[in-house]
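Yeah, one chain of the complex is gone here, protein chain that is, but the others are all in their spots.
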Amino acid sequence: MNPHSILRVVSKFLIPFIAVFAFYVQFHGDFGPGGGFQAGVILAASVILYALIFGLDAAKKAVPPSWVRIGMMIGVLLYGGTGVATWMLGGEFLNYGVFTPDHPSHGQHYGILLVELGVLFAVASVMLAIFYAFGSRQAELSDEDW
Amino acid sequence: MDLLSLFPSWFLSHGAALIVVLPLLAGGIMAVVPRERMAWIITFIVMLICTVGAFGLLLSVMSQGAISYHMGGWAPPHGIAYVVDALSAPVLLLISAMALICLFYAWPSVKAEVEPKKRAPFYGAFLICAAGLLGMVVTGDAFNVFVFLEVSSISTYVLVGMGASRDRRALRAAYNYLILGSIGATFFVIGIGFMYMETGTLNMADMATILDGRDGGSRVAQVGFAFIVIGLGLKLAMFPLHMWLPEAYAHSPSFVTVFLASTATKAALYLMLRFAFTVFDLSFDYVVSIMTNLVLLVAVAGMIFASLQAIFLTDVRRILAFSSIAQVGYMLLGVSLVTVSGITASYIHLINHAIIKGGLFLAVGAIWYRFGITRVEDFRGLSKTMPLTMSAFTISALSLIGVPLTAGFVSKLQLAVAVWEKGYGWGVAVILISSILALIYMGRILRVAYFDEPPVINGEVVAKNEAPLMMLIPMWTLAILSIVIGINADWVVEAATRAAELLIPVQIIKGGL
Partner (left out) sequence: MLELFSTFNYAVIIILMMLGLYVVFAARNLIKKLVGLSVFQTSVFLFYISIGKVSGGQPPILVDSHKTEDGHASVESVQVAAAGDSAVQHSLHHAPEVLYSNPLPHVLILTAIVVGVATLAIGLALTVRIREVYGSIEEDEIDRIDYQYNLEGVAK
C-alpha cells in the first residue's frame, strides 16, 4: 500500500476547505480580525500544501507560474487603481468617500472591499512565487526516499 | 517667466502623492513586462514625470509655502498627511533628478552587469526603491516613514544582490546589509513606539506640538529619541554603524552604486534633521546634549578614520565608499552644531555630495564597463585611453577635495565658517586635515591615471576606447553641475538657508552664537 495514502486522502479533503476558509477570513475582515494579508497567506498555504503532498510539478500544473506573476500585478493594480479612480473622481488619493458622494460610508465600504481584494491577490501570488522560486532550485526527492 | 503657471493645477495639488504612487504602480507592472527595452522606457517616463512633479512642488513651495496633502481625505492627526516644505522639496528633486540622470547610464550598464532574464525585474526593484525614498521624504507621519524606509531598504537589498552575476561577493554584501539595515529599521520603529506611548499620535507635526506642551516629555521621549537617532544613524552610515556600506557599494552593479550613493544616505539625513529639529525641538536639553556630545564626536571620528582607511585601500570603489562615510561625517558635523549656519552647511553638502559622488561612481563604472578594472594600479594611463571619462572623474575628484570654483569648496567653506562661529577652532583644523586626506587618496588615483603610461598587453599599448555616449552624458552633466555650483551657488545656499530656518526658527537659537 502506498505509504502516503493517508496524507493524500486527508489533504485532498482539506485543501478546498482551507481555500474557502481563506475567503471567509477575507470577507470577515470587515467585522473582525481578518482581511487581505491573512487571507492571502491562507490561500497560498492551501496551494503549498498541495505542492508538498503531490509534488511541485502537479502544483505548477494547477496554478501555473504565469498566473502567479499576473496575480502579483493585478493585486498591485487593484489597490493602486482604486486610488487612481478616486483621483479621477476628484478626491485625494484613496479617499473612498468620493465613490458615493451622498453616503460616504457606502463608498468607504466598497473601497475597502476593493483594496482588500487587491491585497489578497498580491499576497497570495507573492507567497506562491516565493515558494515556487525556492522549490525549483533543488531536485525533488522521489517518493521512495522520504 | 513664471514657470509655476506652466503646471496644471491638479498636477500640483496631487503632486505629493503622484510622485510616490506612480513609481510604486510602475514597479508592480514590471512583473509582467517581458523585455528590457520596454522596462527601461517605462522607468524613464515614470522618473521623468516624477522629476517634473518634484520640480513643480519645489517652485510651489518656494513661492507659496508648505503644502500639506491629506491622504484618503482624512485630516491629520487622525489621517496621514504628506508634507512638502522647504526642507523636503529640494531633497525630493534631488532624488528624482539623480534617478533620471542615472537612467541614461543604466541603459548600457545594466546590459553589461545583469543577466537578461533579470533585467525587467531589476528595473522594477529600482522603481520601488525610488518610490520608497521619495515616500520617506514626503510623508508627514512617523510610522509611514518606517514603512517607506523598509520599502526602499528591501528593494536595495535586492538591487545590491543583483551584482552577483558580476562579483559573487555581492551576495554576502547584500546579506550583511540586510541584517544591519533591518536592525536599524527595527530600532527606528521601537523609537516610534516610544514616541507613540508619550504623545498618543503618529503625525509628526502633532507630536511636535504635544512634546512642546509637555516641555520635552518624560524619559520615554528621551529613550525614543535615542532609538530614533541610532536607527537613522545606521541607515546614514554614521561612524561606528557604517560597516555595511563599503561592501555594498563595492560589489553591487554600478548603476545601483551611483543611485544609492546619491540618494539613500541623503534621505536618511533628511529624516535625522526632520526628527531632531521638527519633532523634537532644540529647547529640550537632551536633544542638544545628544547632538553636541554624541553626534559631534561620531562625526569627527568618521571624518578622520574613514579618510585614513581610504588611503590604504586598493579598490577604487571601496575608496569612494569610505570617502562617502567621511562626507557623511561632514554633514553630521554641521547638524551637531545646532545652529542655522551649521544646518545650512550640512544641507548644502547633502546636495553637493550627491552630485559629486554620483559623478565619481559614474566614471568608475564606465571605466569598469570598458576595461573591467577597479583597482587603482590598473588605472595607469587612463587619461590617454579614456580622456573624457577621466576628465569628468578629475573634476568630480577636485570637487570632493574642495578645490575653489567647485561645489565641494562651497560646502566646506560654509561648514568651516559655521564651525568657527560656534567657537570650535579645532573643528576647522579637523576639516582641513580630512580635506588633506581626501587629497591624498584621490590624488593617488589621479597621479596614476595622468602620470603613468597605459599598460602594455600582449605587446601592444592599450588603445583609446572611450565610454559610450549614454554613459558620458550623465557623467558630464554632473561634473558641469559641480562647476556651476562652485561658481555661483546662490540658489543652493538660498534653498539650504530656508530649510535651516524652517528647522531652527530664528528666535529660539540656543546660546553660544
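A and B are the chain letters, set down in written order, and residue numbers restart from 1 in every chain.
Going forward, a contact is a pair of C-beta atoms (placed from the backbone, for glycine too) under 8 Å apart; a residue touches a chain by one contact, two chains touch by 3 or more.
Nothing here was measured: the structure is a model prediction, and the numbers come from that model.
Enquirer: One chain isn't displayed here. Which of the visible ones does it touch?
Expert: Contacts of the omitted chain with visible chains: A, B.
Enquirer: Return the single residue from B:I179, B:V456 or B:I487 that touches the missing chain.
Expert: Per the contact definition at the top, the residue touching the missing chain is B:I179.
Enquirer: Determine which one of A:G55, A:G81 or A:P104 touches the chain that has been left out.
Expert: Selected residue, touching the omitted chain: A:P104.
Enquirer: Which of B:K111, B:R169 or B:R219 touches the chain that is not shown?
Expert: The missing chain is touched by B:R169.
Enquirer: Which residue, B:L12, B:L133, B:V189 or B:V287, contacts the hidden chain when the whole complex is considered?
Expert: With B:L12, B:L133, B:V189 or B:V287 as choices, the missing chain is touched by B:V189.
Enquirer: Just name the one of B:Y157, B:Y249, B:Y347 or B:F393 that touches the chain not displayed here.
Expert: B:Y157
Enquirer: Given the full complex, what residues of subunit B touch the hidden partner chain?
Expert: Touch set of subunit B with respect to the missing chain: 77-78, 143, 146-147, 150, 154, 157-158, 161, 164, 168-169, 171-172, 174-175, 178-179, 182-183, 185-186, 189-190, 193, 196-202, 314, 375.
Enquirer: State which residues belonging to subunit A touch the missing partner chain.
Expert: Contacting residues on subunit A, toward the hidden partner: 30-33, 35, 37, 103-106, 108-109, 130, 133-134, 137.
By definition in this document, only the chains that are shown with their structure count from here on.
Enquirer: Along subunit B, where are the residues that touch subunit A in the complex?
Expert: Within the complex, subunit B contacts subunit A at residues 14, 17, 21, 24-25, 28-29, 31-32, 69-73.
Enquirer: In their complex, what parts of subunit A are in touch with subunit B?
Expert: 69-70, 72-73, 75-77, 80, 83-84, 87, 91-98
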